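For this depiction, one protein chain was excluded, whereas all remaining protein chains were kept in their positions.
Then we have subunit A:
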Amino acid sequence: MSVIVLVEHTEGTIKKKSLEAVQYAADIAKKLGTTATAIVAGNVAESEMQNLGNYGAAKVLYIGDNRLNQLHARAFTRILVTAARQEGSPVIVALHDVNGRAIAPRVAVQLKAGLVSGALSSPDMSDGFVVKKSAFSGKAFAFVNVTSQVKVVMLAPNSFPLVKGEGSAVIENLTVAFDEKDFGVTVQSVDQITGEIPLSDAELVVSGGRGMKGPENWGLIEGLAKELGAATACSRPVADAHWRPHHEHVGQTGGTVRPNLYIAAGISGAIQHLAGVSGSKTIVVINKDPEAPFFKAANYGVVGDVMEVLPRLTEAVKKFKAQQH
């Protein structure tokens, strides 16, 4: 028996959020008196897999098929189902991201397992199998009890700090009998926005609203983001006006982010905007209007003009970073 966890990588480098998932699975395994098994597929170096031992994986099941460098959700479903049956897994862990969300629900159906998405807590097993998640656009938390025998949990990225321990994982090959239909979706082209930090996984986010006045001022947002190592985001009207690309738009109709730090510059803080950012651990609001609703949701506020405050904040961060070294 073991808890299995699906691991993602970018061209062979295991993603940080997958290390979080491995650590999370290892914690569940420990509570159940068992171990965690990481599932790695595609082209990944042995050293990368061995490193998973440092985050609590006792074993890696590896399947080195190059087709698996891409998301073939049905192939990954078969991999997880095969591994879960082989391991007699009580719990299967995947990430609550674009990949995990295409795979884990299918796995849940095949194993007739209850699914909890966007998990924010380690399961409480004192009375059932209860996992905390965000509900109603961040206006409440729901504590979901998974009542089936086998459980599928999709962990929200950036929910637990990563702690590197010392451990080693044995690497074994996994054999899966694929079917032609497992590769029914063909990738025609990939448009990777290089050099940027993917917004949904970012730990730090700098975001701008209509108060930025126009796209010509976005250098101020990007300058601060660069200094911090942050991703950039925006409010909906900003994306609608094509000041910024659509994938940066956060809120009820855009993306959801849960970074450690969200800096909002010139954003009023409408409820539809808050719906996408209220899970942020710390919120800084810069707005010239002291009555802006965003201040109610903020931890730190600066009442002032973004055109003046942003350069000063960027300078201050630069100074701070220099002192750290």
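One rule holds in what follows: a contact is a pair of C-beta atoms (placed from the backbone, for glycine too) under 8 Å apart; a residue touches a chain by one contact, two chains touch by 3 or more; residues count from 1.
Just so we're on the same page, contacts and distances are computed from a predicted model.
K.L.:
Name the chain not shown, per its UniProt record: "NADPH-dependent FMN reductase", "NADH-quinone oxidoreductase subunit L", "Glutamyl-tRNA(Gln) amidotransferase subunit A" or "Electron transfer flavoprotein subunit beta"?
P.N.:
Missing chain, UniProt protein name: "Electron transfer flavoprotein subunit beta".
K.L.:
Return the single residue from A:Met1, A:Ala45, A:Val109 or A:Ala241 that touches the missing chain.
P.N.:
Hidden-chain contact among the options goes to A:Val109.
K.L.:
Write down which of A:Ser117, A:Ser207 or A:Ser235 is the residue touching the left-out chain.
P.N.:
Residue touching the absent chain, from the options given: A:Ser117.
K.L.:
Which one touches the absent chain: A:Met1, A:Ala45, A:Leu162 or A:Val185?
P.N.:
A:Val185
K.L.:
Which of A:Met125, A:Val163 or A:Ile193 sits in contact with the chain that's absent?
P.N.:
A:Ile193
K.L.:
Touching the absent chain: which residues on subunit A qualify?
P.N.:
Residues in contact with the chain left out: 8, 10, 15, 71, 73-74, 77, 97-99, 101-106, 108-110, 112-118, 127-128, 130, 132-148, 181, 184-193, 196-198, 200-201, 203-204, 228, 246-247, 249, 252-254, 256, 260-261, 271-272, 275, 278, 281-282, 284-285, 295-305, 308-309, 312-313, 315-317, 319-320.
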